[in-house]
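All protein chains of the complex are present and in place, except for one that has been dropped.
Moving on, here comes subunit A:
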Amino acid sequence: MRDHKTIICRCEEVSLEDLVRTAESYRCSSRELKLRTRAGMGQCGGRTCRALVDSITQKCTNDSTPHDIPLGYQAPIRPITFSIMGEKKDE
């Protein structure tokens, strides 16, 4: 797996190379890595790449930054439509 063109976040098409470069230059938390690259911000809500993004942060920063701000989980668990979200409870 030396090929840095490997896509880590499929939804937002973020490559391993992008993630490693960003993590190395900013030595930041996973959350900041996510916001700077958009990895994990697409349609699947990070279900595919969350663990990979976390491990890239740890590898690239040699644990020099505390990872007390992990990637969050935001509702809904799976994408749903406005009409389902907006349904009245008594309907």
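Everything below uses one rule, namely that a residue touches a chain if its C-beta (ideal position, glycine included) is under 8 Å from a C-beta of that chain, and two chains touch if they have at least 3 such contacts; residues count from 1.
Everything that follows uses one rule, which is that contacts and distances are computed from a predicted model.
One chain of this complex is left out of the view, and of "Transcriptional regulatory protein CusR", "Putative ABC transport system permease protein", "Aerobic glycerol-3-phosphate dehydrogenase" or "Protein ecsB", the protein name its UniProt record gives is "Aerobic glycerol-3-phosphate dehydrogenase". Summarising the interface, subunit A meets the missing chain with residues 12, 28-29, 31-32, 35-36, 38, 41-43, 45, 66, 68-69, 74-76, 79-83, 85-89.
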